[in-house]
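Now for chain A:
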Amino acid sequence: MAPALETRGLVKRFGGLVATDDVTFKLEQGARHALIGPNGAGKTTFINLLTGVLTPTSGQILLEGEDITRLRPELRVQRGLARTFQINQLFPAMTPLETLGLAVSERMGGGRDWWRVIGSKREIVDEIVEIAQRFRLTDVLDERTSNLAYGKQRLLEIAVAFACRPRVLLLDEPAAGVPEAERHELLATVAALPRDVSVLLIEHDMDLVFSFADRISVLVNGALFTEGTVEEVSSDPRVRAVYLGESVDE
Partner candidate 1 sequence: MLRRTLLSAVGATAAMLALSGVAMAQETVKIGLILPMTGPFASTGRQIEAAAKLYMQQKGDTVAGKKIQLIVKDDTGTADVTKRLAQELIVNDKIAVMAGFGLTPLALAPAPLATQAKVPEVVMAAATSTITEASPFIVRTSFTLPQATVPMADWAAQNGLKKVATLVSDYGPGIDAEKAFTAAFTAKGGQVENLRVPLANPDFSPFLQKVADAKPDALFVFVPSGIGAQFMKQFVERGLDKSGIKLIGPGDVTDDDLLNNMGDVALGAITTQHYSADHDSAENKAFVEAFKKANNGMRPNFMAVGGYDGMHLIYEGLKKTNGEGGQALVDAMKGMSWTSPRGPVSIDPQTRDIVQNIYVRKVERKNGELYNVEFATIPNVKDPVKAAKSN
Partner candidate 2 sequence: MQSTTAETVRTGLSRRGRWGLGEIAFWLVAAATLFFLPERHLILNEIAIIGLFALSLDLILGYAGIVSLGHAAFFGLGAYVAGILAKNGITDPLAGLVVAAIASAILGFVTSFLVLRGSDLTKLMVTLGVALVLGELANQMSWLTGGADGLQGISMGPILGLFEFDIFGTVAYAYSLVVTFVLFVLARRIVVSPFGLSLRSIRDNPLRARAVGIPVNRRLVAVYTLAAAYAGVAGGLLAQTTQFVSLDVLAFHRSADVMLVLVIGGVGYLYGGLIGAVVFKVLQDVLSAWTPQYWQFWIGLILVLLVLAGRERLTDKARFAVKRFFGRFKAQRTDAMPTTSAREI
């Protein structure tokens, strides 16, 4: 079986600066994979290449064996590659209900529907209910998103991505900025993501990485530094050197 997501010799240059340096990477089916690295290591560039916000200078990106290197961002989403953002990117003037409804109906190809009211389809309603329960949003569905507590917004951020029913989900620091009191709820939901979704987690928080991931890749200066199981990487002295040297800033 092809890996869920794969890059081959991925390079991105900005002028003279090499932001992504020949990254060859595999995310296996059903994996819980963490991508770590010090600040400025090129994690964000890497994600932007995967999702199509940036086009690579050279190299290939494959989603379940299919080349998506030149595909437009929204088409990648439609093929099952969804992401969350490090800083919430939500629709402040819409309710969580509308946000989820939008994502679900878009996925079902309803976005071109000019005529029907969005709530009229049974399968959409059922799916929203399921997602709302999974992400503990049922009691805030009708609030304006901008009025939600930060933790709930964070949950919604993941829920929207999940509503795209991804095969591969890229989580960009899902717990960033969440206050301690709401943190547990968030981690529990992340841990409970279904196993048929392959997850790539970009994270600084080592506790979260160790509790969640079964493999870890380390990105340094745009290049893959090392990769292995949690034990291998956490015991690698070079990683500790690179990482601890930087993590003071975090």
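A word on the picks: all candidates are chains of the complex that A comes from, given by their letters.
Following the convention adopted for this analysis, a contact is a pair of C-beta atoms (placed from the backbone, for glycine too) under 8 Å apart; a residue touches a chain by one contact, two chains touch by 3 or more; residues count from 1.
Note that the structure is a prediction, hence the values are computed from the model and not measured.
Peer 1: With chain A shown on its own, which candidate in 1 or 2 touches it within the complex?
Peer 2: 2
Peer 1: Going by the contact rule at the top, pick out the chain A residues touching candidate 2 in the complex.
Peer 2: 51, 72-75, 77-78, 82-83, 85, 89-95, 97-99, 101-103, 105-107, 110-120, 124-126, 128-129, 132-133, 138, 141-142, 160-161, 163-164
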